[in-house]
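Pasting a structure below so you can have a look.
One chain of protein is taken out of this complex; the other chains stay put.
On to chain A.
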Amino acid sequence: MKLCLALVLAMAAGVRPMPMAAQAPAATQTVAAPASQDARIAALEKQVADNATAVAAAQSAGDNGWMLVSAALVLMMSGPGLALFYGGLVRKKNILGTMMQTFAMMAVITVLWALVTYSLAFGTGNAFIGGLHNAFLHGVGLLPDKDYAATIPLQTFMVYQLMFAIITPALITGAFAERMKFSAMLVFMILWAFLVYSPMAHMVWGKGGLLNATLGGRFPCLDFAGGTVVHVTSGVSALVTALYLGKRIGYPKIPMPPHSMVLSFIGACLLWVGWFGFNAGSALAAGTLATSAFVATHFAAAAAAIGWSIAEWINHGKPSALGAISGAVAGLVGITPAAGFVSPMSALWIGLIVGVFCFFMVFFVKKIFGYDDSLDAFGVHGAGGTLGAVLTGIFANSAINPIFGAGKATGLLEGNAHQVVNQVVGIAIAWGLSIVGTLVILFVVDKTLGLRVSEADEREGLDLSQHGEEGYDWAH
């Protein structure tokens, strides 16, 4: 596909050499002094080489432009997107505490990424984790890395991937909302970046990672934009944390309705828009694959919003705004691993299936088990991510993305049943790593700092008890 683009650009440049000012004198010279055949051939060769350089530069500029915008879009998903989405869902005494948890990730994970976690995730290492060669961003410069993304500076790739490393732990905060100490949350997240995110990102996306689909993985698992790396890890860790921490005081007897559906609505819509950077950006170039992922992303979100709303309408008599936006987010989660592998029609199916599935997880399964996953981080991201990863193995199509070679069957519907097995391996590793890693971290932080705020602080709210301020000051 990129080759095609290069050819098209090369042809365009060949037919109209004038726009390239640098080549114009050389061309004139060739015409003016036809000294010998050798000289003309040399001049032509130089022109061809110059054109190739110009084409590469043009493509790099286009790709890099899109990738920088995508990186910014993914950051927008955390702040303000997720912060507003989660912030509106908690009680008003906890809005700043909830928003600060996401914002802290934007700062802390960034510094960590620069120091060491980028290297652990994407540096050369073994099948499970990267090495320390790229610590302090050593060797992460402005030249492209041929293996990761051949047309953009490695630093663009690095900062784009950073935005994923930020939002993933931020998603977990929905599970322990309204009751975790800010200090304990910070330590938990730092350890989580080392123990869970870095190895999982390396296994799926890193060179030589165990699950990498293109760079020599033992079990090639298809995960276009982070179904397992982002959503399964965060969702499962969320469930473990909710179970370990216990319920909020008074749950489920005391009413804890969202204090501002308006904030949540704005947040969810920002998430939807930001997700184009998340999924279409994961093409790592501005070519046709980005378009395909963009379309699939949008279609799945729409179908899932409808799926959840219809399920809710039938079960509860009314389609709620919270249901519609939750459905859209569930669909976005579900299409994340599949975005660059499936057709628009498959995306509609994936969205519909995941939307309805997450509705049942949140409405019924949570009630049956009685855990207090406060903002449904598991019900949406864990459940939706897991199902989305399986569906990717079913719907992936070589006509959209011939990742295993042109015409080679990719997903189950194309006849590659084995891909579903590889997807399940990826999911199982993500679940296992998240459960074990999160439990270890929770135990360590619990025994040292203590995880929960005191009962008095919890009743007072995180805004005052953790940050000494209030989100809404009615008195002034």
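Some points to look at:
Note that in this section contacts are C-beta pairs under 8 Å (C-beta built on N, C-alpha and C of every residue); 3 or more make two chains touch, one makes a residue touch a chain; residues count from 1.
Note that in this section contacts and distances are computed from a predicted model.
Its UniProt record calls the unshown chain "Nitrogen regulatory protein P-II family", which is the correct pick from "Nitrogen regulatory protein P-II family", "SRPBCC family protein", "Monovalent cation/H(+) antiporter subunit G" or "Simple sugar transport system permease protein". Among A:318, A:447 or A:476, only A:318 touches the chain left out of the display.
Looking at A:148, A:244, A:363 or A:404, the residue that reaches the missing chain in the full complex is A:363. Considering the full assembly, A:326 is the residue among A:326, A:346, A:392 or A:419 that touches the omitted chain.
Touch with the hidden chain on the side of chain A covers residues 252, 255, 257-258, 316, 318, 320, 322-323, 326, 362-364, 366-367, 376.
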